[in-house]
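Take a look at this one; I'll ask things after.
Of the protein chains in this complex, all but one are displayed in their positions.
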Amino acid sequence: MKKRSALFHINRKNVLLILGLTLSALILLITIFSPLLETHNPTKMNLPNKLKAPSSENYFGTDALGRDVYSRILEGSRVSLGTAFVVVIFSAILGTAIGLFSGFIGGRTDMVCMRIVDIFLAFPTIVFVLAMTTFLPTNQLSLILAICCINWVRYARIARGEAVIIRNVEYIEAATAIGNSKTGILFRYFLPNTVSKILIMMSMDIGSIILYCASLSFLGLGTQPPSPAWGTMINEGRDYIRNAPWISIAPGIAVAVTALSFNMIGDGLRDALDPRMRESIQTE
Amino acid sequence: MEPVLRIDDLCVGFHVRDRVVNIINHVSLHIGENEVLGLIGETGCGKSVTGSAVLRLLPDNAVVAGQIDYRGKALLPMSEHEFNRLRGAKIVSVPQSPSTSLNPMMTVGMQVEECLTRRPDYSKKAQQVPVRERVQQIFERLRLNERGKIFRKYPCELSGGMCQRVLISMGAITNADLIVVDEPTKAVDWILRAGVVDVLRKMKEDYRCAMMMITHDIGVARALSNRIAVMYAGEIVETGTAGQVLDHPQHPYTADLISALPENGFHVTEGFMPSFEEMPAACRYQDRCAHCVEACRSGKPEMHETEPGHFVYCHRCRGE
Amino acid sequence: MKKKTIVRILTVLLALALFAGCAGTGETTGTEPPKTNTPAPANTAAPTNAPAPANTPAPAEAKPAARDKVLRIAITSVLTGLDVTHGQGSTQMLEQANMLETLTVLDKNFNVLPCLATEWKRTGEKTWEFRLREGVLFHDGTPLTADAVKWCLDEKSKYVDTYAAYTQIESIDVIDDLTLRFNTSEPTSELANVLASQIGTIMAPTSFKADGTFDKPIGTGCYMYDSFDVSASILTAVFFDQYWGGDPGTSVGKRVVVSIPDASTRSLAAINGEVDIMMDAPFSELANLEQDTNLSVSKFTTTRTYYLEQNIRKEYLQDVRVRRALLYAIDRQTILDSLLMGVGGVPQGILDASMPWANTDVDPYAYDPAKAMQLLDEAGIKDSDGDGWREYNGENLELVLITMTFRPGCPLILQAMQQYYEEIGLKSVTKIVEYSTVTQMRNDNEYDLNLSSASATYVPTASYYLSSLYWSEGSNAQTIGYKNEKLDELYLECLAEDDLQKKYALAKEAQALAQEDAVFTTVMLYGAVFINSAKVTGFDYSPAVHDFIVPNSTDLMD
Amino acid sequence: MLLELRNVTKTYWSGVMRNKAFHAVKDVNLEIGEREIFGIIGESGSGKTTTCKIIMGLLKPTSGAVLYQGEDITKLGKAKWHELRKSIQMIFQHPQMTFNPRSTVYSACAEPIRIYKLAKDADEEREMVLGILDRVGVSRDQLEKYPHEISGGQAQRLSIARTLLLKPSLLICDEPTSMLDISVQAQILSLLKEIHGKENLTLLYISHNLDVVAAICDRIAVMKDGEIVEMGNTDEVFSSPKHDYTKRLLSARI
Partner (left out) sequence: MLKYIVKRLLVMLLVLWAVSTMTYFMVHVTPGDAATAIVFNLTGGTNMDEELIERINKRFDLDKPVYVQYFNWLLGVFRMDFGISYRYNMPVMDMIKARLPNTARLGLTAVFLSALIGIPLGVLSALRQNRLLDHTSRVATLFIGSVPGFLSGLVLIIIFSLKLKWFPTSGMKTAGSIVLPAVTLALGMVATTTRMMRTGMLDVLRQDFMVVAKAKGIRRSSMLVSHAFRNALPSIVTVIGLQIGHILGGSVLVETIFAWPGLGSLLNDAVSNRDTPMLEGCVILITFGYTAINLLVDVVYAWLDPRVKYTEG
């Protein structure tokens, strides 16, 4: 690329990053075009051909109510990935803002912010989400809201850590000397230099949010039947695991592959963004 | 008598992306018994790479050709295991940034003691003086040992200067034959700089060892070295005794370098050293040299001996 | 030291770790090594008169049976404690562990049989008298006396909140060592039936320590307390030799009652031979379980019902034709066969035919989609804007169907109902939530239809089911404002009526009215599936209990 | 008199009860005249960098006054400082570390223009940047590179270029050449000498290297542990040092 940015440096050796990018691009494409790829109506029940094994007609077989598992996974992908992206983006923005701000200001406000972060981090997430979703209507939106309230904290902690380091680097003094205002420094110096860490965190987070939603719907929260979310599908198939394992295994693999691809990006990004990893002529 | 170290026609290159970039270009030099060779050159001229090549500490993507002999024995063909018997015992290095070159989790005394005890060829019985004793002696001699507490201190509790003396004592404890000292005075304060020179001078006298002093500080080179080799863009441009090279330099680059010293009125030579990827053919100083002639751009400068022991690689000197 | 050797050591370590991780210290699991307890010499069997309901009185074998077997029973509910006076563990200790007994018992046809009490009669409009059996010993050897029974029931009245509501007992007087008089707050003919349920379990006062804290349950049953782990919710009971009912002729020396709330975990345990008797496996597993040779699967319809509550606070549901249409539209037989795998039954009326007071010659609202659509048209719910969905006077109609996750069958039936309503042009959305959220939605009137489940014989009397759903003062009816004066009258008469035949006739008449109103209508009978190890003998199901009874005579063949 | 420091002190408190005091700068008095090159010598930890930061307004002194053209700048508000910034500028010891690693050479140089809106539009801005970079000797092909991709010398030239855009009257140099090679150091020193001549600029040069200070400064002050132990013309101090610390410094010259 003409304008080689210091932010991004992909070399061929970074297998994980390349593998992760291609896989997640594929998954995103499938999710976007899922309505076209669906062979059956995901919520249409037809009891006669229930619990059919995977066949040419139903690629991943049918579930207890005779619905096509393949189409349900496709529709479920929109729900699961959508939730993951919304949660990750929301908590990244909120978390980084608070983290940077408290790291930049320092002193008492920093102390207070960090104590609030400690409280949220120590809060058993299961309780918070269970409590939140019980007084909100049980649907995907309230699940998203509940997870966001807990998840932004991890970003805040990372952003604050980075801000404290950057605050003591020389170029901050030089920036003030040149005449930058406080906010100027925050946006022009602090933010760009924490973006790389936050990016890594976000890609790893997408994987864990998908898993977390799956386990929450396993406990009966989030989207209610009949609309398919991967976690509920696995849960529904749990009773039929011995004679119709495809009902649970198929969405399970969908969750695993998606989480894997985004985790790989995160791992690969860590190496790509770490300046010392780059090959260079060691003259000095 | 065989010199302690002889380097003949050494070439070192690095695999970067998909091609090899050559750094060291046919370097030859030798160090005699109990002699200090000052290897002077600016940042990025490849002097540290030469030092690392001698100690075989180059990274995996390095390509090394040529000959390095230690007391007649060729080092390059040796196997890792074989070379290890020499490295750390006979050939020792004092690295560049002392504060990051010590293991933060281990006490300073342990790290020095390790140079003896943790080597494959160490036997406890063979020690006349117990190892701990020798370490204390060395700390004593290098004026490190305020009230003997230094042994159990951690590197983070010592200043940069003290760390450097610990590294030097690592070389001394195995009474090494050849010490490769890399940039001992980089970013060191004025008074401390004088202290480092004293320690190294003491080291040379007490332990009668040969030393390769890699530095960009001409003052230190003048104070310590018997002979000096000047390096520019991966090549040796001039070698000779300290007096010869510093008092009446023959090669234009050496002359410009000395005249650029603040005490000589910091005369400026324009331009900067070309990068190794686009190195000009023939004489590598041609673009910045005031006396550049047609020959400098076409033919490789050969070596001329302008006076006994004083060699220069420059077309201009052919005449005298 | 070559680099390769270092790597080799680490890889060996790695392989070891992986293997150790999986192999673990698993020793082959078999049934627990049977604990042999020395069989006490069978005491001179008192005349055994059918203590265990619903099976022929066991012949008093002379030979002392070697009681070395362990019977493991898995239950669905969590055993939170054993203090019966606080309403904890009474069902499990009465029906599964057989540690506690009641004054009276009911056989399969709901006839009241003597147990701890030999005779009882209603001496006045609000008074009953019971005469206790002689020679009955508690597990700690103390005799069963009227004072002990009074103490136990009085304690329950203080702490068990449902005690007063169901038994209507106001006070108990001790006439002599073996007779008691019960004074009831309302005239009731059903005290004998009520005391047969788990509300009437009798525990000795010596179950409590001197300082008043609960020690262990001391009852009169065939098995006595051995151990209880509250965290793992496992209760063990060992055979009680001085049992008044004599030797029931079983070689089971120890019963282990373990609570496994999760259905598929339970079925996996049965398949793996970790439990001998278990109720309710996931419907999907039935096909495999039946083929499993060392398991015997038996299906029964219980007295529990799945009923559909139609929220008559919504205007369009006040029209009886709409309510009936919503019932005609559901194909219950297909739901039973394909969704519930035949577990349960299609009801002919409000209650299952097995109950003597059930009324089955009513309109069962069999599957008739044409009639359903015709009724909807008559009621004015048509598809006026041609979008394929019916509207109610102009605006779009979307029915909100709710149910709870607690009963495994509910979500399946509800989703099937949604599908059938779709076929007759009614748009609907399903909400499968926790029961506390269902209660919240009912109070906040945020639903149209609520599929729920109720037990008809929690209190084994003819009037109970009517009081819980149809009686206007009952909480369910009050919430949606359902009131049918005629039905209320019939209920109160049935409650007070002494004569059984008249009581049953009144109950039947009330059920006919309820079926016509179609506000609370039974859509499916709740089935029970028992997965027992093939070695279990002497086990039988009786609908006249809350969960299921494991008779004293249940045994394990070798 | 361009800049005057009147008994400036800076104390850091530490310890459990905040009772242990550490005086980074103790009662410093200085006068720097117009168009003068004033040098401060001292070892690291002698308080010279703290003094610069106080002058630059990056640090508030515990007590004392800093008079710039007669006005005490330690009492100024934020807006006033914004104007004052243009006239007092600073270059730092680690050239590569004075720039944002994420911005190119061009945007680093253009930063002061954008802050103070010295250019009407992008073209004028580009013109100014290219002009000043030629002036300090940074070649055009370096524009799109990142700070860690250019040499120390180039980075220091960029730093000087950046300050020149604001046409300062006082330039503080905090050991600008200690990390550089001798030839590059010579180039930077001559560049400083040249702009000092042309742009009527006052230089405050701080270093621990006596040779450099001797070569460039008119008057010097020697600092030890936060105090000025000696002050005077360079040749006087070098030829007849009075304070024995200065003597020790001079004797350490190898």
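We call the chains A, B, C and D, going by the order they appear; numbering starts again at 1 in every chain.
Simple rule for what comes next: a contact is a pair of C-beta atoms (placed from the backbone, for glycine too) under 8 Å apart; a residue touches a chain by one contact, two chains touch by 3 or more.
All figures in this text were calculated on a predicted structure; none of them were measured in a lab.
Undergrad: Determine which of the presented chains are touched by the chain that is not presented, and list them.
TA: A, B, C
Undergrad: Considering the whole complex, which of B:M105, B:A126 or B:A290 touches the chain not shown?
TA: Candidates B:M105, B:A126 or B:A290; residue touching the omitted chain: B:M105.
Undergrad: Any idea which of C:D262, C:D337 or C:E398 touches the chain not displayed?
TA: Hidden-chain contact among the options goes to C:D262.
Undergrad: Can you work out which residue in A:L21, A:L100, A:C148 or A:L211 touches the chain that's missing from view?
TA: In the complete complex, the chain left out is touched by residue A:L211.
Undergrad: Using the touch definition from the top, which of C:G342, C:P408 or C:G474 touches the missing chain?
TA: If we include the chain that is not displayed, C:G474 is the one touching it.
Undergrad: Please identify which residue in A:G179, A:P228 or A:G252 touches the non-displayed chain.
TA: A:G252
Undergrad: Which residue numbers on subunit A touch the omitted chain?
TA: 13, 15-16, 19, 111, 115, 118-119, 121-128, 130-132, 134-135, 207, 211, 214-215, 218-219, 231, 234-235, 238, 241-242, 248-249, 252, 255-260, 263-264, 267, 270, 276
Undergrad: What residue numbers in subunit C mark contact with the hidden partner chain?
TA: So the residues of subunit C touching the missing chain come out as 1-3, 6-7, 10-11, 13-14, 17-18, 20-29, 32, 77-78, 80-81, 83, 86-88, 161-162, 165, 229-233, 258, 260-262, 265, 268-269, 271-272, 274, 404, 406, 434-437, 439-440, 452-455, 458, 467-469, 474-476, 546.
Undergrad: What is the set of subunit B residues that contact the non-displayed chain in the whole complex?
TA: Given the touch definition above, subunit B has residues 55, 57, 84-89, 92-93, 95, 97, 100-106, 114-115, 118-120, 154, 156-157, 167, 170 touching the missing chain.
As a working rule, only the chains that are shown with their structure count from here on.
Undergrad: Which chain lies at the heart of the structure, taking centres as C-alpha averages?
TA: A
Undergrad: When A-D is set beside B-D, which has more C-beta pairs in contact?
TA: Pair with more contacting C-beta pairs, A-D versus B-D: B-D.
Undergrad: Give, as an integer number of Å, the spacing between the C-alpha centres of subunit D and subunit B.
TA: 33
Undergrad: Counting only Cα atoms for the centres, state how far subunit B is from subunit C in Å.
TA: 90
Undergrad: If you average the CA atoms of subunit A and of subunit B, how far apart do the two points sit, in angstrom?
TA: That gives a centre separation of 52 Å.
Undergrad: Which residues of subunit A touch subunit C in the complex?
TA: The contact residues of subunit A facing subunit C are 45, 47-48, 50-51, 64-65, 134, 138, 220, 224-226, 238-244.
Undergrad: For a test of understanding, state which residues of subunit B touch subunit D in their complex under the given definition.
TA: The touching residues are 42-44, 187, 189-194, 197, 216, 218-220, 222-223, 256-257, 260-263, 265-270, 272.
Undergrad: For the complex, which residues does subunit D have touching subunit A?
TA: Those residues of subunit D that touch subunit A are 53, 56, 58, 82, 85-86, 89-90, 92, 94, 97-103, 111-112, 115-116, 144, 146, 148, 159, 162, 166.
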